[in-house]
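Here the complex is missing a single protein chain, while all its other protein chains stay put.
Right, subunit A next:
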Amino acid sequence: MAAENLNTEVAIETANKVIQNHTKLQEQNKFQEIKQLGDRPVAPEELSSHVTSDNKIVKSASESQIPKSSGEKHSLQRHQSVPQQTSAAVVNKLADQALMNTAGLSEREAFRLEKFKQLLAGPNTDLDELRKISWSGIPKPVRSITWKILSGYLPANVERREGTLKRKQKEYFAFIEQYYNSRNDETNQSTYRQIQIDIPRMSPETLILQPVVTEIFERILFIWAIRHPASGYVQGINDLVTPFFVVFISDYVAEEEEVENVDVSSLPEEVLRNIEADSYWCMSKLLDGIQDNYTFAQPGIQMKVKMLEELVSRIDEHVHRHLHQYEVEYLQFAFRWMNNLLMREVPLRCTIRLWDTYQSEPEGFSHFHLYVCAAFLVRWRKEILEEKDFHGLLILLQNLPTAHWGNEDISVLLAEAYRLKFAFADAPNHYKK
């Protein structure tokens, strides 16, 4: 109960922050958009709509980047006589605002990082406090250690951490000794073959295709599959290793460098062994919470897709009815959302941000994810309602345009998911009191 109250506070704070940042982002987008319009005269109606929409709450940043429909183009042409000075003035104003907000933000981020460092320094990390502060995103320099603690892999006590790491690493490599040679045995070879086929087709390619990385993933996945015969290896599980691997390896990469471009073989062997073992254990912890997603007939997923349908029917009847009208079934698009925890739907950087929150929510991956999926679906309500046939809807839902998404989009999504969780599931319990 206490934890939930804390989280409410955090969620509201996050929501506020999100709205602030979001406004800033929108301004930047508009700034760029207007810049791109270049010498083209701009209609006063269009400019004023930009300015007023900035004062509105969560309207997605991506909307402003959606290619203009031909209808809009026409309306622009109609107003070609408007003088150009108007747009220049607005551009300058927006640019100033954007600069100011960026400076303010980095100060806040520095403060947050300091708070993380204090918490992590111990001697005993206050886990409730760590969850609370992590909910709205973990700064990159402390993400690796924070994830290890939040997932339950590392203890709260600072002095015990080093020993735990050593012990767990030893344990993992003992598994390798014990099982890995059996990968070509008759009973295991189909599992191993599937893993071998899937790894090279994962992303980010530049990282995964490095032989040393491919081998690490093969070992992690094979050992996990062998030790969990009830589910074994199911496609999609492979994706779940990537965020851990990428986050843990960033400890050894200069901050300005992209993890994807790192030559992994240049890292010391001992470092790589640690990253491998840590990734294995953290992924195992995650999967422990969602194992019924991957057991025979995937009952966990079937149940969650049903729950999603039920939830959406309550939060946005219009969208729900629209899907129903055109005979779109939730399983047809949401199966992958559950099986791969939305990793196929958003860029990796967004998944990592999403997992900051999942790891600080009680039952984040198994329960809260459902609300995130609901928020994600309703996020596209406008696009969904515009589609007037089965084909259009399914193509849209299987290819949602999130390629440009960043932290802000995820923060908006999470704040909305939190609101939904609070309003549609937890509320009845409050009333009982």
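The rule is short, and it goes like this: contacts are C-beta pairs under 8 Å (C-beta built on N, C-alpha and C of every residue); 3 or more make two chains touch, one makes a residue touch a chain; residues count from 1.
In this section, contacts and distances are computed from a predicted model.
S.K.: Missing chain's UniProt protein name, "Ras-related protein Rab-36", "TBC1 domain family, member 10b", "Ral guanine nucleotide dissociation stimulator" or "ubiquitinyl hydrolase 1"?
M.R.: Spelling it out: the chain absent from the display is recorded in UniProt as "Ras-related protein Rab-36".
S.K.: Thinking of the whole complex, not just what is shown, which of A:Thr206, A:Gln235, A:Gln291 or A:Gln325 touches the missing chain?
M.R.: A:Gln235
S.K.: Could you tell me which of A:Val247, A:Leu394 or A:Leu420 touches the chain that is not displayed?
M.R.: Counting the whole complex, the residue in contact with the absent chain is A:Leu394.
S.K.: Please pick, from A:Gln169, A:Gln298, A:Ser360 or A:Thr402, the residue that touches the omitted chain in the full complex.
M.R.: Considering all chains, including the one not shown, the answer is A:Gln298.
S.K.: Which parts of subunit A are in contact with the chain that was left out?
M.R.: 194, 197-198, 200-203, 205, 232, 234-236, 294, 296-298, 301-302, 331-332, 335-336, 339-340, 344, 391, 394-395, 398
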